[in-house]
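Shown below is the structure under consideration.
A single protein chain has been removed from this complex, and every other one stays in its place.
Our next item is chain A:
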Amino acid sequence: MDRFLDLTLNGISSGAVYAALGLSLVIIYRATRVVNFAQPALALVAVYLAYAVNKATGNYWLAFAVALGAGVVMGAVVERVLIRPVQRKSELSAIIVTLGLLLVLQALVGMIWSNEPHAFPYAFDFRGRFSTNDAFAVGLVVVTASALLLLFKVTPIGLKMRASAFRPDVARLLGVRVGLMLTLGWALAAFVGSIAGMIATAPFLYPNVLDGVFVYALTAAVIGGLDNPIGTIIGGFVLGVGLSYVSGYLGPELVTMAALAILVVVLAVRPNGLFGTTIARRV
């Protein structure tokens, strides 16, 4: 029973990361129908900047704030400079740009900070069954996700973002600056991605540290339906706990395979995810 509880609590902690990174994918997908493969790289750059600030100042929380701020700026700049010019042509072009950006940013951080692992601190004490650090990670993700959902559901800006996502042409007619809403969406997504990066990276930072996490986050987003934030958060936690059981009872070497199997099964049985809506496309 103890083992079961340990695995469950471990899974919840990992699930928080998958939920956060998954949520960052969903925010962009809802607005633009683009899967942002560069999301882990944006988070990675934010975490490396935090690493540099922490190393220079010894102030972890300043480093944390810098990572979040860098996420916001990078998200906005990437949308405005790289995505918007190509997205007018096709969604596929934008997806390919995000893939290219992933490779470029990963190479860039390796060139600047080397490909060797660097020690990266936890926010709080990480020892114990469900450590203070685990509680912080889960709490931060739950609070951030709740705040974002409230922003989308009950504020005028959230309404404009949703209107822009549904029908950008009509939203423009209503006076909505759709371009600004898209930039804001990318900035918020990269902000959430940076949170995921900060809680997922410790104890070691290296250029591919978020690759595995991204696969699980994408799986969580697909389980959730890709356009459903609540579904993705639930998907993240369920996947985290599920993979923790796989690791604990069947062996850690099977975790990635299990995640991919879940991804394939969900796509085969419910292509729009467990919580997603059917999308009609004009052909």
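Here is the rule we go by: a residue touches a chain if its C-beta (ideal position, glycine included) is under 8 Å from a C-beta of that chain, and two chains touch if they have at least 3 such contacts; residues count from 1.
As a working rule, contacts and distances are computed from a predicted model.
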Per UniProt, the name of the complex member that is left out, chosen from "Acyl carrier protein", "Cbb3-type cytochrome oxidase assembly protein CcoS", "Amino acid/amide ABC transporter ATP-binding protein 1 (HAAT family)" or "Phosphate transport system permease protein": "Amino acid/amide ABC transporter ATP-binding protein 1 (HAAT family)"
Given A:69, A:158, A:212 or A:248, the one touching the chain that is not displayed: A:158
Per the touch definition above, residue among A:50, A:97, A:176 or A:218 touching the missing chain: A:176
Those residues of chain A which, in the complete complex, touch the missing chain: 147, 150-151, 154-160, 162-163, 166-167, 169-178, 180, 184, 277
